[in-house]
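To start, the structure under review is shown below, and the notes come after it.
Every protein chain except one is present and positioned as in the full complex.
Right, subunit A next:
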Amino acid sequence: MKDRHLSLNQTQRVRLEAALHELQSLAPAAASAAAVTVADTIPVNQEDNILKGHGTSDQDGEVVATLCGVVERVNKLVYVRTLRARYKPEVGDIIVGRVIEIAPKRWRLEINFSQDAVLMLSSMNLPDGIQRRRTAVDELNMRSIFEENDVICAEVRGFQHDGSLHLQARSEKYGKLERGQLLMVPPYLVKRKKQHFHHLEQYNVDLILGCNGFIWVGEHVVVGEKTKPTGGQQRFSTEAENFTPLETRKHICRLANAVRVLSALGFTSTVELIIETMEASVSSNVEINDMLGAEFYVQTAEREAKRRADLLRKKNGARTLEIKCLVDAYVWSDAEDPNLYGEWDFEEWKKAHMKDFLAMTNGFMHELEQLNPRPGGDL
């Protein structure tokens, strides 16, 4: 994605720096220790026979980084992994790619990898759904399934012995993606999770987070309608009626802008964060277009800093000594109430109410114990 430049005024710049500083201080110390820039020495135990991997070099007996990135250690191998690298596929990843070529019995897709990925015709469900051998006629009709420049969702099947990447799209949920927009973010921002297909019911939007950094935001399509062969131009002849409805389009644009802002800030793209950013924009009445502006950018950074600080505080909540207690206060509204004043005898009260009072107080104590378990004993 092309970089956008934001012109921040003085206050915004100060706020942004404060938020970024807070985020950096909240990051676990180990993470910052592993980050290196060019010419930093990598701390290495000299006695072991360390294999110097990519991004390292031997300088005067010291292992020195030649790239900016994170140091990774695997057994005896030490290497530097850059952040803005190409996508590194793993078997089972869900990816979103674009068809660039139709070759004999296969499609070639661009997936931000060092090579083009290959989707074999045999790894694809036929439009009629029958399981059969692919004939020459099927091969000639490949274009009716996927054309050049189509956006496709598929899964990584594996690597071939010659190093090429093979994909498969056998399930109903894979296939051509239409009626939406494709966004490209750096691949390191999309972490591998259990679910990559997200159907946001409240917005009627499909959000697909491809592990290769291609994120699809589009109108919800009922599974099963995806691999229908198109009638070419015929389908779009009744275009005006076929356009995405305006409400759904607004949600799609908001989600897309939320993804753009998060990727510009370098925050991991998870569904929760994207939806949270989008809802924050709705609640603060930011125009869809202004989500790409400087003010929302700074607000998003501040919000993320606050969220991480809260998360950390909750984790450490039991360990700190300052336990904040939420107190309910009853305020008497009527100062002239005759029942407010009177005589009160403790012995009388004790007979009538003491047991209930003790039970109630014990109840409160148990509640508090459950919320904030104390290391000490009971009272």
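Assume a residue touches a chain if its C-beta (ideal position, glycine included) is under 8 Å from a C-beta of that chain, and two chains touch if they have at least 3 such contacts; residues count from 1.
The rule is short, and it goes like this: contacts and distances are computed from a predicted model.
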item	value
Per UniProt, the name of the complex member that is left out, chosen from "Protein unc-93 homolog B1", "DNA replication complex GINS protein PSF2", "Ribosomal RNA-processing protein 42" or "Trafficking protein particle complex subunit"	"Ribosomal RNA-processing protein 42"
Chain not shown: contacting residue from A:64, A:288 or A:309	A:288
Touching residue (missing chain; options A:16, A:256, A:274 or A:301)	A:256
Among A:50, A:83, A:126 or A:182, residue touching the chain not depicted	A:182
Option from A:151, A:169, A:189 or A:301 whose C-beta touches the chain left out	A:151
Subunit A residues that touch the omitted chain in the full complex	2-7, 98, 100, 147-151, 176-182, 218, 230, 236, 239-240, 242-244, 246, 249-250, 253-254, 256-257, 260, 287-293
